[in-house]
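Left out: one protein chain. Kept in place: all the others.
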Amino acid sequence: MKDDASVRDFRAETRAWLEQNCPPEMRLPIVEEERCWGGRKWTFHSDAQRLWLERMADRGWTAPTWPREYGGGGLSHAEAKILREEMDALNCRPPLERVSQALGLLGPTILAIGTDAQKARFLPPIARGETRWCQGYSEPNAGSDLASVRTRARDEGDHFVINGQKIWTSHAHLSDWMFALVRTGPDTPKHAGITFVLLDMDSPGVDVRPIELISGKSAFCETFLTDVKVPKENVLGEVNDGWNVSKILLSNERNSISTARNFMAERSIGLTALDRQREGPGHESDASLLDTSLRERIAAYEASAWAFSALSERAGDLAAAGESTAAHASVLKIHYARLNQLRTSLMLEIGGSDYFEWDAPVSDAARLWLRAKANSIEGGSTEIQLNILSKRVLGLPNL
Amino acid sequence: MKDDASVRDFRAETRAWLEQNCPPEMRLPIVEEERCWGGRKWTFHSDAQRLWLERMADRGWTAPTWPREYGGGGLSHAEAKILREEMDALNCRPPLERVSQALGLLGPTILAIGTDAQKARFLPPIARGETRWCQGYSEPNAGSDLASVRTRARDEGDHFVINGQKIWTSHAHLSDWMFALVRTGPDTPKHAGITFVLLDMDSPGVDVRPIELISGKSAFCETFLTDVKVPKENVLGEVNDGWNVSKILLSNERNSISTARNFMAERSIGLTALDRQREGPGHESDASLLDTSLRERIAAYEASAWAFSALSERAGDLAAAGESTAAHASVLKIHYARLNQLRTSLMLEIGGSDYFEWDAPVSDAARLWLRAKANSIEGGSTEIQLNILSKRVLGLPNL
Amino acid sequence: MLNFNDEQRMIRDNLRQLLTSETPVSHLRALRNARSSDGISPALWKTFGELGFAGVLVPEEFGGLGLSLFDATIVAEEYGHTLTPSPFLSTSVMATTALVVSGNTHLMRRFLPEIALGRIVMACAVDTGPHHDPRMPGLGFARSGATVTANGTKTFVVDGHIAETVLVTGLLDGEMTVAAVARDTPGVTVRRQWMMDAHNSAALKFEDVQLNQMQLLSDPGKGRDILDAVLAAGRIVVAAELIGLADEVLSRTIAYLKERHQFGRPIGSFQALQHRAALQFAEIEQARAAVLKAARAVDEGAENAELMVSVAKAKAGEAALGASEEAVQMHGGMGITDDLDIGLFLKRARVADHLLGNAHYHVTRVAALTGY
Partner (left out) sequence: MLNFNDEQRMIRDNLRQLLTSETPVSHLRALRNARSSDGISPALWKTFGELGFAGVLVPEEFGGLGLSLFDATIVAEEYGHTLTPSPFLSTSVMATTALVVSGNTHLMRRFLPEIALGRIVMACAVDTGPHHDPRMPGLGFARSGATVTANGTKTFVVDGHIAETVLVTGLLDGEMTVAAVARDTPGVTVRRQWMMDAHNSAALKFEDVQLNQMQLLSDPGKGRDILDAVLAAGRIVVAAELIGLADEVLSRTIAYLKERHQFGRPIGSFQALQHRAALQFAEIEQARAAVLKAARAVDEGAENAELMVSVAKAKAGEAALGASEEAVQMHGGMGITDDLDIGLFLKRARVADHLLGNAHYHVTRVAALTGY
């Protein structure tokens, strides 16, 4: 496939602009702690990070395919792909994380089914990185069974009053807004009577408590909602139709979680292992890994990671052609979780006992390995994805 | 653990006897085709094979732990273990395959619940390798669901008249007798009304047709039974209680299939691979396998195979101490199937394309690989074993 | 783009119709049972010529369609569904690539139009031992004046038993070189190899085989490029066949799971089997993407094309073997009988995985190409 003339032009212009506008610090390999999530509580790590976000947001390239009127770049899928390829080619960091709840999930859902007023109000600040969002789906004892929402929304005419408890709300303590499922109708049938609301975290009655995880970090929170008022214009979709809204959003979630991470755009962990080996005396010029078991297992992981990046690209192409299926969302989610777990486990092995220290460690490899255990649970567990595939895609019968 | 005096004596006597009586040809590594299965249709591969069987049978050591009056050796478990260790130490081939339907399965079941007349009639010829047995359990469309037996036995006073069809009867065409489950009672409840009968394959109305398998071999048969007469003294256990008899026998089956195969008593396939590598020019004195992927995978298999041989030994020790559980039978069966599939697959890889030829191949590795696919299906599939473990051992609930 | 456009979808649909009617799996079974002397359907090969598939990679100036490797994968994936034994790989992909990359107009004019018409079968002889190792050709060329003498052995030469001409790799003055050798040249001995998958190949022996200079595809300096291109194209196309095979064997398994009852229920309602089937689906989809990506990378001359080829071959081999082994297990006793086709898929998966380097070979190659 060769670029035709207009594509060539777009590519050239894009590259020229990036070269001129992306600060050199924003072209260094990304470090986990320096990813930009935005929001009112955000602190920029550097002036370069702030500048880079501003410049990209001005062009709408934080949300390249969104309409320009809502803060997006108005690009076609093909153009957005070129933008991404050019950013990769110049090692430009994403100015704002594409996998965020806001950019990856809620934004596309508002675009799809929001009112004009909602689009105008919520989308531009998302695209500019000014508001950060969290997801209020899970509740204690509900786990993967989203239909068993028990948080209640009482109808008070022009607003709802909400009482209940949400759990596993990632980064709720750093977020400005939450989108949540709440029960507006009777308990049964379980799928009906649920409403999808947009809730300001600054509202009175919102209490957020971080949950300590096995990784020692607290990415997830419990959120207690006590008599929280939500105006009715903040309902996305119809009242009592939240189940369908959440399905639209969930399919974005699976796509978004996975397509955002191109393991192979990061450095080969095989080369990292070789670097470490070369630190040992007498090993300065080794051409390959002496631990052949580790070498073979890293290679097996990297072969899969390359295949995953192809899968991710293909899913994007199919989506752009309108051929996307629910299948790919689940397939991506399953592979992503497994690959990230494998990758972080191998990194820990590469480090060895040095990396096993918990206090003042030389690396956060142990914590990342533990954190990755959540990948196959959060956002629809691997088991749920397998159920979806076997029922909806393969058409296997119920018991 | 040190041998005490009487044990030392038994060990020394056993070794002396074996050294004197085991023909040199019977101390060469066993070849698949030369395993001795016995029976009226058996052709000995050599005089040495015949002699070795006769000598061992005379001492009752083809069935070491059976009582002497029924053709066994009357040994304790500890003595039988020593006999086996000494046979291994001198590389003595088994004079008669221990995993046979007769020695491994039916014999112990008759010993446990047969009448004195049945023991006296059936056990000695089994121990002497004079009768070969096959198993008539499965039926078309029944698969793993043994309770759905449809072969009918009509009560005619002193005998039954049997009509129906059995499938997957291994080596029925080479066998003298079959033990089978037949339906004597009503269809429901499915577990009741089944009877366990001993059936002479020379009876009129028995028609055996080998099934061609993917390995190109025909180890399994379909057996058609048309008005076959079976005298009532050939019922093992009570009429209509065959389900319980079969459970006793099945637990022997799983033990027997697995404990009989000590992969690590055979030659390391890693060394076989190294031999093959050394055949290449310039590789005569290689100290290790250059294909490190193959080397690591063989080592992973062999580590598991050593662990399996320990498991097998432990299962025997627990059984001898009366602590055996159904768990071990299933665990052994699962691991055996997986290991043999892994082993045969690795052997095929070691051989490479030379071994892929079907006509006039240099090795039967391809056929053995294909044959091993049945290991996780025959004798209670791996899925059935996992069901047994999860329900009966782990106590997990039904849906 | 890693999806198909309308034209590609049409090609795929037409091929599927052709192959399922002309050479369903029963065709392979019949060839096997009859111990067919050529082991393929000459009629189908002629049809491939007429419809243009045989010349998919042949440049238009030589009568072909001049399409891409990406398009060639569409063909291979389809005959993977039906296990059709076809000279497509040997002739339309490997030999064609060798000739095109060589730039040898004499040989291109001679062979490419015939290939495009489905009139000849050509084979590529790469391996000398039972394990894929293309850098060790096991054959030497010696030059003396205008004559070149070949000595050595080749094995597992796909379609070597029916190819009129074999492209043979060997070392000339220590450099990789490729020569076009007619099968009936004096000194060439051919032993047909019936493989376990009922596909065919041959073991070839070359004893003082006299060739002339014109039979060399190129100067020795270029032989390595030709070999690399042949391997890349061959590996991608075998990988695509494996994807088709995996897809088909999974579909058949799903159908069986829905139809077969045990304990009073369709066995496809048991969750343990559902999850295993779904995992196979996920593996196949990932492998399929890798194959399409590798084909694009080679077509576009991407920097990481070689790497992606190994990724594709490795993942396709794993996916096809995994799906076939699960298929046998889920078909239970029936799965291990020769009556069902499932065993044929398993056998082909194993042989095609081994062909041009198995999954493990290619995983190790990923490490080597990455530099660790």
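Residue numbering begins at 1 within each chain, and the chains themselves are lettered A, B and C in the order written.
The definition used in the following text is that a contact is a pair of C-beta atoms (placed from the backbone, for glycine too) under 8 Å apart; a residue touches a chain by one contact, two chains touch by 3 or more.
A quick note: this is a predicted structure, and the numbers were derived from the prediction, not measured.
K.L.:
Under the definition given at the start, what are the shown partners of the omitted chain?
P.N.:
A, B, C
K.L.:
Which of A:Ile30, A:Ala192, A:Leu213 or A:Leu271 sits in contact with the chain that's absent?
P.N.:
A:Leu213
K.L.:
For a quick check of understanding: of A:Thr292, A:Ser309, A:Ser330 or A:Gln385, which residue touches the chain that isn't displayed?
P.N.:
Only one of A:Thr292, A:Ser309, A:Ser330 or A:Gln385 touches the chain omitted from view, namely A:Thr292.
K.L.:
Among B:Leu96, B:Leu249, B:Leu274 or B:Ala374, single out the residue that touches the unshown chain.
P.N.:
B:Leu274
K.L.:
In the whole complex, not just what's shown, which of B:Ala127, B:Ile167, B:Leu311 or B:Leu342 touches the removed chain?
P.N.:
If we include the chain that is not displayed, B:Leu311 is the one touching it.
K.L.:
Which subunit C residues touch the hidden chain?
P.N.:
With respect to the unshown chain, the touching residues of subunit C are 270-272, 274-275.
K.L.:
Tell me where the left-out chain touches subunit A, residue by residue.
P.N.:
138, 143-145, 167-168, 211-216, 280, 291-294, 297, 348-349, 351-359, 366, 369-370, 373-374, 376-378, 381-383, 386
K.L.:
For subunit B, which residues reach the chain that was dropped from this view?
P.N.:
Residues 1-2, 268, 270-271, 273-274, 288-289, 295-296, 298-300, 302-304, 306-315, 317-318, 321, 323, 327-328, 330-331, 334-335, 383, 385-387, 389-391, 393-399 of subunit B touch the chain absent from view.
Note that in this section only the chains that are shown with their structure count from here on.
K.L.:
Would you kindly say which chain has the C-alpha centre located farthest from the C-alpha centre of subunit B?
P.N.:
Farthest from subunit B by mean C-alpha position: A.
K.L.:
Averaging only over C-alpha atoms, locate the centres of subunit A and subunit B and give their separation in whole Å.
P.N.:
Subunit A and subunit B have C-alpha centres separated by 54 Å.
K.L.:
Could you list which residues of subunit B touch at least two other chains?
P.N.:
Those would be 292-293.
K.L.:
Please list all residues of subunit C that touch 2 or more other chains.
P.N.:
Residues 273, 360, 363-364 of subunit C touch two or more partner chains.
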